[in-house]
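Structure in structure tokens, see below.
With one protein chain withheld, the remaining protein chains of the complex are depicted in position.
Order of writing sets the chain letters: A and B. Residues in each chain are counted from 1.
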Amino acid sequence: MINIQDIRDTAKDMLAKGEVRAVIGYRRGSRGMPAEPAFITNPEQAEELVWDPTCFHNLSLYLVEDRKFLAHLNKTSDAPIAIIAKGCDARSIVVLLQEHYFKREDVYIIGVSCEGTGVVDERKLAPHLNGFQATKAVFDGDDFVFTTAEGEKRLPAREVMADRCLECRNPFPKENNVVFGEDRTGRELAEPFAALARFEAQGTGERWDFWSHHFDRCIRCFACRSVCPMCYCDECVVDSITFPVTPATTAEEKANRIRWIERSATRSENITYLMTRAMHLAGRCTDCGECERACPVNVPIRLLNNKMEREAREKFGFEPGASVGGPSLVASFLDSDPGDFIR
Amino acid sequence: MSEQQAYEPKVVAFLCKWCSSAGSDLAGVSRIQYPPNATPITIPCTGAMSPMYILSAFNKGADGVLVSGCHIGDCHYIEGNYLARRKMHLTMELLKFIGVEPDRFRMSWVSAAEGAKFARVVTDFINDLEPLGPQDKLKKVVAND
Partner (left out) sequence: MEKILDKKQVDAWVAALTDWEVHAPVLEDGIWAYQPVSGAVRLNHPNTKQSPKGFAFPQREIFFSFEQIKGEPPKLTQIMPQAARHAVFGVRPCDGRGVPRMDKVFTDHVDDPYYNARRKNVAYVGLACNKPPSPNCFCLSVGGSPVSTDGLDVQLTDMGDRYFVKAVTETGKTMMAAASSLFAEPSAADKKQLKQIHADAVAHPQRKINDPDGAPAKLEASFDSPLWEEMARACIGCGICTFLCPTCHCFDINDEVQNKAPLKGQRVRTWDNCQFPDFTMHSSGHNPRENTAARLRQRVNHKFQYFHKNFGMHQCTGCGRCVSECPVGIDIVTVVNKVTENVG
């Protein structure tokens, strides 16, 4: 069990000594149960930090934001930023380090192990609460305890945990500066890629029926892209915000700029967007599951990412975010890579 | 003419300039007969292939996409085709995953000396595409729904 006070004291101590310029963590939100990201810069605020089953966010996203902000100001980091990272979040940070997005000394990783549980899936929780809203959630061993207007409700974590956490075998952030909680690497709460295997057992027609239905439903709010720490491109293929325009650029050139994907949220455009995103995340996605959680219309985005993850693992022996010095999936190769599909 | 015969698959062929592109030229100057359905786009190396090009070709109405480069060990840039092999494998798997027919995408190694092989690759591809009919899964539709 993690004692949140230990995390607060660590944060407070580092801020007081000026070892870090900020601590990115979680605090109580203003809209009920879910925690929200917190950006703490003075030691007293460290008391606001929380650690509970609603700390879903992959905060490494904000390291990317910070890096972009500094670049915009033409500044370099004068002290590291401390960040609270779960197992999957820490792997995201490793991928960012592999890609030299920032330097290891720019970040101080306060690792937190999810131990035997993970984060709650609010969609799974709702049916357990008799129509009441939970206002608070806490870890208790392998259970979650929720507070509602009806009183306390104890549920085995497995019943309401996010699928990604059930399938996670690496709940412990290996890359860290300081870490809280037990190392339960290798735990098996559910068969990894079980949903993927079930889906793949279907034929081409059924698979297309499933995906065309979901691709039709995407509203292109880009929450999946926005919430993803790996989606850091300055210019995403779906917008054209950095199309270089000079006084010499003609109207025709502007009109003829490459537009890979139309703004319309129609099936074909949604496919091109979501498939491109899946490809860009191949070997980089650490299955933090934030894209699927953020999606307001429940498009099963994680299934696409899982497919890429399993391909990478089975065909190329590749684990995303395994070690800082490791190669990236699509910038490396092995002589033994499969090639029998090539004529 | 029946509908079956009226359908001519449109193929976008991304050809490496160091090998397959020259291979297609050789097929031409050697007067080897092969279907005219493939629109060639020369690329500097298959290592430069972005999955986006493939998705975009399908988006713009291609019935099939061919990527062709140098044999393993022959890359002008030493390792471009190794990188392509990995990337294209992932792209192909993803396309199959969402229910696109596996025969819509093909990759081949064709050297500058293999004009006959290029013709065979294209012929086989067209033959495999014909029974599938037009590709409308990923094709952009501008009309009202």
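Annotations
The rule is short, and it goes like this: contacts are C-beta pairs under 8 Å (C-beta built on N, C-alpha and C of every residue); 3 or more make two chains touch, one makes a residue touch a chain.
Note that the coordinates shown come from a computational prediction; the quantities given were computed from them, not determined experimentally.
The missing chain, though absent from the display, is touched by one residue of A:Pro34, A:Pro173, A:Pro192 or A:Gly283; that residue is A:Pro34.
Shown as candidates are A:Trp208, A:Phe222 or A:Phe341; the residue that touches the absent chain is A:Phe222. Among the residues A:Arg67, A:Lys86, A:Arg277 or A:Arg293, only A:Arg293 touches the chain that is left out of the figure.
Interface residues of chain B facing the missing partner chain: 140, 142-144.
Taking the whole complex into account, chain A touches the unshown chain at residues 29-32, 34-37, 39, 57, 61-62, 123, 133, 214, 217, 219-223, 225-227, 239-245, 249, 254-255, 262-266, 290, 293-294, 296-298.
Assume only the chains that are shown with their structure count from here on.
Between chain A and chain B the centroid-to-centroid distance comes to 35 Å (mean Cα coordinates, whole Å). Residues 200, 204-212, 237, 260-262, 266-269, 271-272, 275-276, 278-279, 282, 304, 307-308, 311-312, 315-316, 329-331, 333, 337-339, 341-343 of chain A touch chain B in their complex. Those residues of chain B lying in contact with chain A across their complex are 51-52, 55-56, 59, 72, 79, 82-83, 85-87, 89-102, 106-109, 121, 124, 137-141, 145.
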